[in-house]
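Other chains dropped; remaining ones untouched in position.
Letters A, B and C mark the chains in the order given here, with residues in each chain numbered from 1 onward.
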Amino acid sequence: MEEIIQGFIEAVRLIASGDPGLVAIIVLSLRVSGIALLFSTMAGIPVGSLLGLSRFPGRKLVIALLYTGMGFPPVVVGLFVYLALSRNGPIGQIGWDALPALFTPGAMIVAQTIIAFPLVAGFTMAAVMGVDPNLRRQVRALGATRAQTVWTILSEARLGVVVSIIAGFGSIISEVGAVMLVGGNIEHRTRVLTTAIVLETRKGNFDLAMALGIILLALSFLANAAMLRLQGKTFDE
Amino acid sequence: MSEPIYQLDQVAKAYEGRQVLSIKHLAVQQGEILAVVGPSGAGKSTLLRLLNFLEPPSSGVIRFMGVRFGAAGSVPLSLRRRVTTVFQRPVLLNRNVQANVAYGLRLRRQQRGNALVEAALQQVGLEAMARQHARTLSGGEAQRVALARAMVLHPDVLLLDEPTANLDPYNVRLIEEIVCQLNREQSTTVVLVTHNVFQARRLAHRVMLLLEGQLIEVADTTTFFESPEDSRTRSFVCGELVY
Amino acid sequence: GDEPTPTAEPVAGTRLILATTTSTQDSGLLDYILPVFEEAYGIDVDVVAVGTGQALELGEDGNADVLLVHARALEDAFMAAGHGVRREDVMYNDFVLLGPADDPAGIRGMATAAEAMRTIATTEAPFVSRGDDSGTHVKELSVWETAGIPPEGDWYISAGQSMGAVLTMADEQQAYTLSDRATYLARTLEGTELEILVEGDPVLFNPYGVMAVNPDKGPHIQVDLANTFIDWLVSLPAQQMIAGFGVEEFGAPLFTPDSTAWRDAHGGE
């Protein structure tokens, strides 16, 4: 326990010091995971809604794949992205400038987007399927377009949808295997909280690692509290 | 008489192989109140779902204002928005009463929605409950909110599925007056499903009887009740005596 | 001696990707010397610290410009395959055989690593191996071979992890292990209970080399910067810094400079 307490003290000290290196790491963590979350939400919510609300051949297979995607090891995602973006890989060879290069935040965003997507889509699907099917009918009868219907159903299922986003965020802000591989944990450039934790653990600096872990948890607690606040009254129902 | 607003030909609907509705021909006239009666499970609610384009018929064609709606078809939004339904079992959104009634207007991005909503709530006697959450309403209150939500859209066709089932005599009279008024002043076409034959008699211009998905008879109200052609209509009308 | 003056012009705001083994980063050496280079040349060195095999693979894939590793045989193979255009010796440190203070196998002070490891095997005292094809692992295997013992059995723990993790494990398990001195010394600051039991055997020599990746791999390869970096790294001032690194903290240097220039300058010693 001593080391955990030590970690707490260290965490407070670190934050109080306002060390610019630490601030940069925090900002990068939030930026990378925030953007990745945005992308995977933008893709995952429509896909989840589609799977939840439509019936088409092959749907079950897609669902099973999505569920499997929830267990996609981040390292393997990282490896895929690495091989794809690698300079002698298929995309890297095109040399197209708009594409993210390895060892840049862009590559990390790509990997994290892929990791968060199945969680967001899968849970959105489950949430949407939990909405009374009669509601859909009623909403259409009131003149909703297809898009408006989906929007209303999502808003009825907002608790589940918000949880899906929270889970997606949780899965990437805490992820290390993929960002380590495609980001490279380069100081001042691609070092995020989790890779910093791994580095410090490797160095045997357990209290510093613990301190960074505590900071990470505090950040995600704040992010979740903010989301709960946005989600509003849903919790009192 | 002008063109009928709805024209159904050889319309059938089956679920999992069981045919629950099968109508050879039916025309609904512009501006009329048509009551649909029949026992539980006869297919009345199914008919309304078809008339609101919520499900396509399994076979046959429904023509609405001249536009076809068949097994594979769909209807343009602008036309679809001329029709709305108050379901048998009111389905309210997980919001407050005011937001529920305003919902259809918001879908249409209508201005001055608030005034309309307030007026509609007043009409159904719920102006005091605008801020209450829909989930906490009593059965009759929910039914009136659902009606207000439909009314406020001023549809050309109003499909009502037992809209007074959960209401007490006072409120029944209130709702019936509203329906008559809409029909009279805005010549709204109304298709009213009711198990209450008295209500059918009070409100409808014409009445039709469904039995096991078959259209048995459709006739103007007096004929239907006093000199029906079909013997089954006669015995159904006699069943009313339990009231 | 005459110090070679680096000639390459600084290229402002340019990235040089250095793939290296974790030991150089984890020991703190790179944090100690790189800022000086970056300051002097205006070049940013991005350090990607990974396993030896992965570092070489990064070079082979053209995803790094320069490599700093310790695995002589693999380095030679890398050069022979044409993945690199230049290789220089940089420095060495040495491996030490570590174990718990009470030394259950009784190897303390043995003269050769092979003898000590044979003793460990016969007493079946737990031994943690890197097990990851790293330079350290390769060295360990060669010692086993010299000792004539195939490392197998319950006592032999193949961890497949970085040096730092293996040290943590050995400490926790009261086991023996082979480590590079730099990582071990850095770890003593964190209170490891492992002690050096065998050192100084010439077979435990651990040379580091630096290689520039072949620019054929693509126009993005910063071969000029890589050469600038290598020139600097093997130059006397840089070598001097390497010699000084760790003296303050541990009382002895962690790495011994070993570039050609350094050897020339200190040839007699």
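Note that in this section contacts are C-beta pairs under 8 Å (C-beta built on N, C-alpha and C of every residue); 3 or more make two chains touch, one makes a residue touch a chain.
The shown structure was predicted, so the numbers you read here are calculated from the model rather than taken from an experiment.
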Stoichiometry of the full complex in this file, by chain label
A x2, B x2, C x1
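One rule holds in what follows: only the chains that are shown with their structure count from here on.
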Indicate, using Cα centroids, the chain positioned nearest the centre of all protein chains shown.
A
Taking each chain's centre as the mean of its CA atoms, which one is most distant from chain C?
B
Per the centroid of Cα atoms for each chain, what is the distance between chain A and chain C, given in Å?
36
Provide the C-alpha centroid distance between chain B and chain C, rounded to the nearest whole angstrom.
82
Separation of mean Cα positions, chain B and chain A [Å, integer]
47
Name the residues of chain B that each touch 2 or more other chains.
none
Parts of chain B lying in touch with chain A, wherever the complex brings them together:
49, 52, 54, 77, 80-81, 83-85, 87, 89, 91, 93-94, 103-104, 107-108, 135, 149-150, 153, 159
Where on chain A is chain B touching in the complex?
132, 134-135, 137-138, 140-145, 148, 152, 156, 237
Footprint of chain A on chain C - complex, ascending
17, 22, 25-26, 44, 46-50, 61-63, 162, 164-165, 167-168, 186-187, 190, 192, 217-218, 220
